[in-house]
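Just one protein chain is left out here, and the rest sit where they should.
As written, the chain order gives the labels A and B, with residue 1 at the start of each chain.
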Amino acid sequence: MLRRFRLEEPDSVAEVAELLGRFGDAAKVYAGGTELLLVMKEGLVQYERLINVKKLGLNKITTENGTVTLGALCTHHELEKSAILQQQLPALVRLEQNVANVRVRQAGTIGGNLCFAEPHADPGTLLMAMGATLVADKGTSRREILAQDFFVDAYETSLAADEVLTEIRLPRPAENRKSAYLKFGYLERPSVGVAIALSLNGDEVSDVKIAVGCAGPAPKRVAEAEALLSGKGKQEASRNLAQAGVIAGKASQAISDLHGAQDYKEHIVGVLLKRAYQAAVG
Amino acid sequence: MATAMSRHGDAQTLPVSFTLNGRLQEIDVEPHELLLDVVRDHLGLTGAKRSCDVEVCGACTLLIDGRPVSACTTLAFEVRGRSVMTIEGLAVNGKLHPLQEAFIEHGGFQCGFCTPGMILASKALLDENPNPSEDELKHFMHGNLCRCTGYKKIIESIMAAAKKMRGSRA
Partner (left out) sequence: MQFQKEVEILAPREKVWAFIWDVDRFIACVPGCKDAKTVEEGKRYTATMTEKVGPFKVEFPTTIEVLEREELTHIKAQASGADNKIGSRMKIDLDVNLRAQDGKTILGFVAGVDILGKLAALGHGIIKRKADQVLDEFAQAVKKKLEGEA
């Protein structure tokens, strides 16, 4: 049984922001509820008001002028079935197909996933590698946050208290831009996740973006590992993979817990990086 | 008929009009009420079970507009204007659904606890994909856990039902 709360169902983002500003910690944005309701059931949080944001029409997927825009309220299911994404961002589709289980994918939203910032989550890691931009809206003003700057810590994002995540924007990848996301885990949530995006020009690998997630408190880009692969020929990049893996493992801020020992997770980061690179390069 | 789980002074209630197993229902719920509790305790349909309570096991699976959800983690008011199916609504006029028949014929259940969720989830699978490969079936059914059967008979049951359902469409 949940504790009693009041449901608010505003019609605009401005109204949501106003409610959040007015009620502060006593109110919370409620979308699919697949994370929020769990911690409410546990009694770890309680709110006087839940603000239902599913009536704002923020679940569209569009592509225009080289940008793919995902509404924050798109469910994982809507993303995996999207013809636009299947064509433009197949790596994201594959990720979304494998989030949790079919029931969580049905109700859970990409925005909710990102904003709850549970460490053992998938989308954030790949969105970072894909150079995504998140749009934070408070009705009177909006701002853009790079995905790589969005995650501050476990369960903590750089959204202000009265901001609503409304859109996720991704650059439409060029023909020679490849990406891959691999994860590993044997518990209910993933233990390690690695994303890579790169451009292939003949033999040259360039503009490499690597992100690691799940192992530590928040997903991170790993510039030092990227430098070992970027602007290199395929052979040289392959030779550097092992070292890049070690660096990425350390950068993941892995901590020993039920998901695995620190050194184990760091090792898995290296393994997944190698495989993700090979999947991307083909 | 307007009903409610419990009233608390001037507690907020929401009118919920929805189709339940093909019939119109109109109830009042408080925002915090969970769908599983409303369906089991209030509407008396106890096929869906509270098991893990964290959306992992699938024993509470219900279909909303034909799609599987965890009733344990769905607020009851969310079914406003939608159609809900529970296991009790699968058989029509006493005639079992091919999935139910297949689970019986192929031994797809032992204790039966996971079975309502299993059958509803597999119905959603076959509605989406009438001819799934075993990999596709396993992927879809990944979130429905069974402690008894070891899954082999469940897979056989679903595949058999799928074949029968495809055949009867010819």
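In this text, contacts are C-beta pairs under 8 Å (C-beta built on N, C-alpha and C of every residue); 3 or more make two chains touch, one makes a residue touch a chain.
Worth saying up front: this structure is predicted, and the values here are computed from it rather than measured.
Chemist: The chain left out touches which of the shown chains?
Modeler: Displayed chains contacted by the hidden chain, ordered by label: A.
Chemist: Among A:Glu48, A:Asp153, A:Asp203 or A:Asp263, which residue is in touch with the absent chain?
Modeler: With A:Glu48, A:Asp153, A:Asp203 or A:Asp263 as choices, the missing chain is touched by A:Asp153.
Chemist: Touching the left-out chain: which of A:Gly71, A:Gly193 or A:Pro217?
Modeler: Looking across A:Gly71, A:Gly193 or A:Pro217, the contact with the absent chain belongs to A:Pro217.
Chemist: Who touches the missing chain here, A:Val45, A:Ala160 or A:Ala242?
Modeler: A:Val45
Chemist: Using the document's contact rule, name the residues of subunit A that touch the chain not shown here.
Modeler: Against the left-out chain, subunit A lists 28, 39, 42-45, 117, 119, 153-156, 217, 255-259.
By definition in this document, only the chains that are shown with their structure count from here on.
Chemist: Measuring from the mean C-alpha position of subunit A to the mean C-alpha position of subunit B, what distance in angstrom results?
Modeler: 30
Chemist: Under the stated contact criterion, what part of subunit A meets subunit B in this complex?
Modeler: 1-7, 33-34, 37-38, 41, 50, 77, 97, 100-104, 106-107, 188
Chemist: Note which residues of subunit B are touching subunit A in the complex, please.
Modeler: Listed in rising order, the residues of subunit B that touch subunit A are 8, 11-12, 14, 30-34, 37, 53-56, 58, 61, 64, 67-70, 73-75, 77, 121, 124, 139-144.
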